[in-house]
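Heads up, one of the protein chains got dropped from this complex, but the rest are sitting where they should.
Chains: A and B, in written order; residue numbering restarts at 1 for each.
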Amino acid sequence: MMELLSLAIISPLLGGLLIFLIKDRRFSKFISYLSSLISLIAFFVLFLNFEKTGGFQHVISLEWIPAWRVNIEFGLDKFNAPFAILTSLISIVAIHLSLRTAIERVENYLSLILLLQFTVIGFYLSTNLFLFFIFYEAMLPPAFFLIYRWGTGDSYRAAFKFLIYTFAFSIFLFIGIIGVFMAAGSFSFESLKELNLSLQDKTLLYLAFFLAFAVKIPIVPLHGWLRDAYYLSPTPITIFMSAVMGKMGIYGLLRVTPYFSDVLLEIGWAIILLCLISFIYAAFLALNQRDMKLLFSYMSLSHVGIITAGLLSGTLQGLNGSLLQSINHGVLAASFFYLAEIFKRQTKSYDMDRLGALSKRVPVLVFFTFAFVMAMGGFPGLSYFNGEILLLSGIFRHSVILGFLAIIGVAIGVVYLCYFFYRVFLKKPGSDMSLLVRDVRGFEFVIFSVFFIITLYLGLNPSFVIGQVENIFTYYGR
Amino acid sequence: MIEFLPLIAISVSVMGAILIVLIGDRNPNLRESISVIAGIIKFGAVVSLVPAFLQGKEIYLKVATVLPGLDLSFRVDGLGLLFALGASFLWIITTFYSIGYMRGLREHAQTRYFACFALSLSSAIGISFAANLFTMFIFYEALTIVTYPLVAHHEDREGLEGGRQYVFYLLGTAKVFLLSAIVLTYVLTGTLEFKKGGIFTPELVRNNTLLLQIMLIFYLYGFNKSAIMPIHSWLPAAMVAPTPVSALLHAVAVVKAGVFTVSRVLLNVYGGDAIKALNMQDFILFITSFTIITASLIAMTRDDFKARLAFSTVANLSYIIIGVAMFSPSGILGGIVHITMHAFSKITMFFVAGAVYVCAHTKKISELDGIGKKMPITMFSFALATLSMVGIPAFAGFISKFNLALGAIEISKPELVGVFVVSSFLNAAYFIPVVYRAFFREPKNPLKWVDVKENLFCAIPLFITSLFTVILGLYPNLPIIIIRSMLQ
Partner (left out) sequence: MNYFSLLPEIIVICIATVMLIAGTIRRERHLIFYLSLSAVLSGVLVLLLINPVSGEGGHLIQTDPVVNLIRILIYGGGAFILIFSFYELSEKTDRLAEFYFLLIMSLSGMSVLTMANDLLIIYLSIELFSLCFYILAAFYREDRRSIEAGMKYFVLGTLSSIVLVGSIAFFYAYTGSTSLESLRGMNMDSKFTIFGSLLFLSAFAFKLSLVPFHAWSPDVYEGAPTSVTALFASLPKLAVFILLGKIFSLAFKGIDLSLFIIIVSSLSMILGNVLALRQKNLKRMLSYSSIAHSGYMFTAFLLPEQEIYTTLVPYLIFYLFMNLGAFAVILSIEKGEKIDSFHGLNNISPVLALSMAIVMLSFTGIPPTAGFIVKFNLFKNVFLAGYGGVVFLGIFMSILSAYYYLRVVFYSYSSQIAEFSLRKELRVCAVFSAFLVLAGGVFPSIYLL
């Protein structure tokens, strides 16, 4: 099993380096599919073969910096395994979509995507804070090259904003990590259990972690990079950012939050309120958008707000809900951005007002879009609803008033999704742009079907991802 | 084996819908036969549940456990069975009527129409057999979504606007009010399973009085298909739909699903004791009484046939809730029986409105002078339905109103009897003029109705439903037995 895990982690890196060294177009396509497929399958096999309780399993450990008692150590547990699978899955989708859209210098592009995948997986699977931090920062170079080099418009600014925001707030992650090291004398996640700090120091430490991750998620008012970075990036990268990289922040919080439950009792309401404001504010931003990709960007911004809010409620439901919802959101955000790209490819524009009256022309596309809209709108029985009900339960359990605030955001979420569907598919009369739209088929049909099946399956069996809800606190050893 | 019958009843029309879509416009006859066959199978499945139920068998099926306390499961009880019986029976009749109506008007997109129709019935049956709030919520939301294409069927400005309001109100209230209420219930009790007498323990009620009061209001308005005032305006707006849809909406599936769900919440989530302990009974009785009187008054001012019927529906829905909210045996009996009784009367009336539109192309009541001579069956049926609505003895409406009045006296709130009497008078005041105009007034232009002939595809179904108002008035035993067995 250890070999399998090493394979899963290392194959994107190897693939990326191979492509970088052998600059051949056809070869690079083959290798990129192959390496992320290997990674996906390996993770899937591992996922089926591990207990959703207990600590890190299938641990790989290599001695690295003995002076700091830091090893290169990767392991799977309940929290990071779903994220790892999600990352591999989304990489395949992103790679495929990239190959569909004509992209110059595709070899470099693919190798960077694979490197990005490697760093993100490394981030998710690392079992100590130092490695976690390294991968958190190492993710930046591939990401900014991808945004800058292959983005549209003023991608220079977009890439720089993304970089500076993330990098700037990594100060706080640094401080958090050093703080843990100071208090516990070790970088491992285990050491979070034995923090001998006063409540005040703990609060500061937690706030440092929160700030660092909040910019990655992002939470308003730290979302300044999001619009440009999401909008101007090539869509496969947008998919990757929104589905996987935004989740890095959530995952980080998921790792540290349970150890700070006494802090959350003190200041929890304030940061939950902030997240919910982010949730609602972004929903309002989305409400006015006529541009599909911007709409989805803001939608993504909005939804991560409630995921974080639920997480910060520090309750059983909230933590499980945020884990589940991160996966659901990853899958659905990817499908929405994919949809936007389909429209862009065929009509050369993201403008929703120039579409309409599509419902009879492209039945398969309508079916999938409708399914995804319903899922994202929180239709009960589909995957998103389960996450939503857990998150809301968590928030309500923390505070009823905050819960009602969250509900308002949820409702606005439904409104803009309905507007989107109405404007693109139902509105009459349609414009002549609509005539350019073709139905999905081939590999795209397969991808959408996979997303749809995941949505359905997780709608009925969320415990596939989160295991038993009750287990989470036994896991944390309290 | 019998546990799977509810699932069969639900899925048969989903299958039907898929077949309908696959067949499409290529073979309209086959497509519509499938509708009918699916309807019959569904009705058969529901009916065959009755004996088992009356023998007191527990019919329960768990499909999946989504989260702890959040199951996808079905259970057959009296309330649901009654609703399912009515809905599935009326679907068959509505299908026949739809065939006549849609073909008569040469409507477009008939495939979509029949498919959505079938799906909406699945949802309605799903609601009726749902064993917990979660399952019910699934089908409740599904019902809203699949009926949207029906409401916006004409796809013109008016249709889309009506559809927009319909979706906006129903999805919006479901998201804002219902979702928060359900989540809070889940948070407080850890389960969403329906239980006789409610799932809130007295202790819970004592500790969270304010919260539970707010949640109750959220439930009442969250299941907004029940159209309790002041959030009712989607219902008249949805009148732009083709008439069979309005009939389905207002008599069979949608609004009845609304009151059904509210009744479920009142009976099986809260329970009478909790409501009384929360001092919310008077509140419910007040808003429903207010809705009854106000909606009836508004109905009198409407000249559009369907708008008048719509407001009459708003009023009648509150009858059902008021009955359930009395929490006395007769009150509950009256309320729930009214689901069936009102269904038959109101569907007749909508069929009549549609038939008049198909044959005579008019929507205004003031233009109906003398039409009774040309469409005798239609207008005679309407007269029967009117008598039932007003609550004349020997008609269906009487049974429910009588029991409601009894219930009011049982809980010693005689003022409610006053509400019923006044509203019955108002009922009479806005329905009898229609009958009067149709039969006893001559049209100003003697040649106005020369070309008008009855369309038998429309006339026969509505005649059948109007006959049922009489039959149920004379032999109300079956529904009453079912409800009694539930109340014990």
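Just so we're on the same page, a residue touches a chain if its C-beta (ideal position, glycine included) is under 8 Å from a C-beta of that chain, and two chains touch if they have at least 3 such contacts.
Model, not experiment: these values are computed from the prediction.
Under the touch definition stated at the start, the shown chains contacted by the missing one in the entire complex are A. When the omitted chain is restored, the residue from A:144, A:230 or A:384 that touches it is A:144. Check A:33, A:47, A:174 or A:445 against the missing chain and you find that the one touching it is A:174. From the options A:134, A:197, A:277 or A:357, the residue with contact to the chain not on display is A:134.
For the chain missing from the display, the contacting residue among A:159, A:309 or A:376 is A:159, taking the whole complex into account.
In the full complex, chain A touches the omitted chain through residues 63-68, 104, 134-135, 137-138, 140-141, 144-145, 148-149, 156, 159-160, 163-164, 167-168, 170-171, 174-175, 178, 181-182.
Note that in this section only the chains that are shown with their structure count from here on.
Distance between chain centres (mean CA atoms), chain A to chain B: 43 Å.
Taken together, the chain A residues at the contact with chain B in this complex read 317, 374, 377-381, 386, 388-390, 392-393, 396-397, 400, 403-404, 407-408, 410-411, 414-415, 418, 422, 426, 428, 459-463, 468-470.
Partner chain A is touched in their complex by these residues of chain B: 63-64, 66-68, 70, 72, 134, 137-138, 141-142, 145, 152, 155, 160, 164, 167-168, 171-172, 175-176, 179-180, 182-184, 186-187, 211.
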